[in-house]
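The complex appears here minus one protein chain, its other protein chains still in place.
Residue numbering begins at 1 within each chain, and the chains themselves are lettered A and B in the order written.
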Amino acid sequence: MIWFKRMNKRNLISTVVGVLVLTLISIFSTKSYELPKILNLIFIYSISALALNIVCGCLGEFVLGHGGFILIGYTTAVILMQQISKLFTKSMGKVYFKEILVYVVRGGELHPMGYVFIILTVIVAALITAIIGFVVGLIALGRLKGDYLAIVTLGISLIFVNVCKNFDSLGGGTGISITTTISSTPLLNLAFLVAILILILTFMGSRFGRNILACRDDNIAAEACGVPVNKTKVIAFTFSSLLAGIGGALLAFVQPQAPTAFGQDMSILFLIIIVLGGLGSLTGSIIAAILIVLYENWFCVQSWVPEFFANNPKIIYGIILVLIMLFRSSGILGKNEFTWNWFYKLFKKKDNKKETLEGDK
Amino acid sequence: MNTLLEGLKQGLELGSIFALMALGYSMVYGIVKMINFAHSEFITIGGFLAYFITESLLKSTFGNSIWSLLIALVAAIIVCVIVAIITERFAYRPLRKKGSSRITALITAIGVSYIFSGIMNAIEPEQLQFHKFVDKNTSFYIAIITTAVLLALLTFFVKKTKIGIAMRAVSENEQAAKLMGINNNFIIALTFMIGSALAAIGVVIYLLDGECFTFEIGSVTIGLYPFVAAVIGGIGSLPGAVIGGFLIGIIRAITQVYSNIGLSSWVDTIIYGIFVIILLFKPSGLLGKDVREKV
Partner (left out) sequence: MANTVLKANNISIVFGGLKAVDNFSIEIKEGELVGLIGPNGAGKTTVFNMLTGVYVPTSGTVELCGKDVTKLNPHKRVELGISRTFQNIRLFKRMSVLENVKVSSNIHMNYSVFDGIFKTKKYYEQEDLATEEAMEILKVLGLEEYINEEAQNLPYGKQRKLEIARALASRPAILCLDEPAAGMNPTETEELMETIKIVREKFNTAILLIEHDMKLVMGICEWIKVISFGKEIATGTPVEIRNNKEVITAYLGE
């Protein structure tokens, strides 16, 4: 438990308290109708944005096809649940999957067995996405860079979308819903988000993370320092697709989505989130994800918003994007991470300087 | 055999339209190294404007004559050019001045395209049908000839004229060009103007034979195809953009013609598959130049 000794205790405690508050909100949110949906989306969008941030923010390679990898996670989860459902129907004869899940999902609350189902599905989906990401990375990362890499990933993701669209078992053009049989809760999504955040932090703190950052700053120098640049890029890309797969699979348990939605639109959405939050800033991505989900799912449905804008959310969205890029082009948090220092500053005005110095270390 | 010929013919027409639009993407990218996502909205704006003007002219003395079409075309070009100037001046130039990263420029372009697309959606969310000025056969010849003429003119302009040479200088090295006394803001604005004018011409030719369209014509119906065409051909290369345009136009039309064997639903897989394969073997496109980083 060396890591525990070396942690900044104050930050640790604040973070734990913050997570606990979110947990409580997540648990009690199920009482309301709209809140769980918004929370789910916030957590899932955060996960997917973090995934993209690894490649775009940390590795510095620009990817336009993130939606395609989320789609693979989503599709895998859907197929898995369909297959499990068939398996149950076959082997148990009269007992249908749905009836088992009546036991699993009782009274709106997810039974522990349901959690196990979802978690296993998500893990399998993530692994499959990671494998595909690994193959794509292996082929594309060595040969292409810059905008060309971005465009090729976009092309590949549109191929995924086209393929998924052509299979009726995936709902064809409209997407299929598995949420009618089993759906997840904000609590589970929050747990995934926290776990992934810790995973990314520890990963980036290791030599692999350092290599990724070195590749971002200078490929040639990194190679000259003994960093296997291509391998590092493939590792980062695979890691990113793994997390994208988790995001996609979790989405499958929240709402049905048409394959076409995972194309250009979703890829760009997550690019916007990470740039808005600040490239490379993990907490920035989460904050931006919160803002975007709130804008789409809360702001635009409020009665006091003029009808014209409520009907055309893209206009305000576009204006805000352009303004932020013009006046704060490094995003909301820039390169920095969200810390609790400001919170303590509220109480201790005198020791301001000392506090920041300690906080930085 | 006839179907194949029919497919090729349609493909050439569609290809020349894609080529015109691809030229815009290619020139802008060549000069500011930015994927101008707003280009697809320029296409939509051009289509919308041409539609509304022809609709009102049809009721006037011009009626169904070729003049209505020409006036609409010129108006569409002018408005597209103005929109491009405004976009460049108020969204892209401030970014360039600050030396922002390219990803910032890209997000700004996406923001601009959202604004335009939102406005267009608000103006007319329903499907429209353009007036049928010419039949399919004539529009085929118009498309081919326009593209050939414009490509020749542009090549001459870029290779031989003073402004064209300045344009190439700015795309090679903006700072150095500036120091040599080139007004690079003007050159970049001019590139945007040419690009959007080509977009307007392209979309009018596309609609010419009575095509139906919506506010999503630029972003969804035509979508990324011209951009992909520009990349296949090698971004920054004029003949490359045209070759790419023809390639994609032909693939698209042929899959359309053979829809009875289910090819049409796989069109994206085929186009993007070919696109990815070409880029893997020729990382900077068919006619693009390979740039090696110096140590």
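The rule we apply is simple: contacts are C-beta pairs under 8 Å (C-beta built on N, C-alpha and C of every residue); 3 or more make two chains touch, one makes a residue touch a chain.
Fair warning: this is a prediction, and the values are worked out from it, not measured in the lab.
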{"item": "Given A:21, A:87, A:135 or A:225, the one touching the chain that is not displayed", "value": "A:225"}
{"item": "Touching residue (missing chain; options A:115, A:134, A:208 or A:338)", "value": "A:208"}
{"item": "Touching residues on chain A - with respect to the absent chain", "value": "2-3, 199, 202-203, 205-211, 213-214, 216-218, 220-229, 235, 335, 361"}
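By our rule, only the chains that are shown with their structure count from here on.
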{"item": "Chain A-chain B separation of Cα centroids, rounded to whole Å", "value": "34"}
{"item": "Chain B-touching residues of chain A, taken from the complex the two chains share", "value": "56, 62, 139-140, 143-144, 147-148, 151-152, 154-156, 158-159, 161-163, 165-166, 220, 264, 268, 271-272, 275-276, 279, 308, 311-315, 317-322, 325-326, 329"}
{"item": "Partner chain A, residues of chain B touching it in the complex", "value": "29, 33, 35, 91, 94-95, 98, 100-108, 110-119, 121-122, 223-224, 227-228, 231, 265-269, 272-273, 275-276, 279-280, 283-284, 293, 295"}
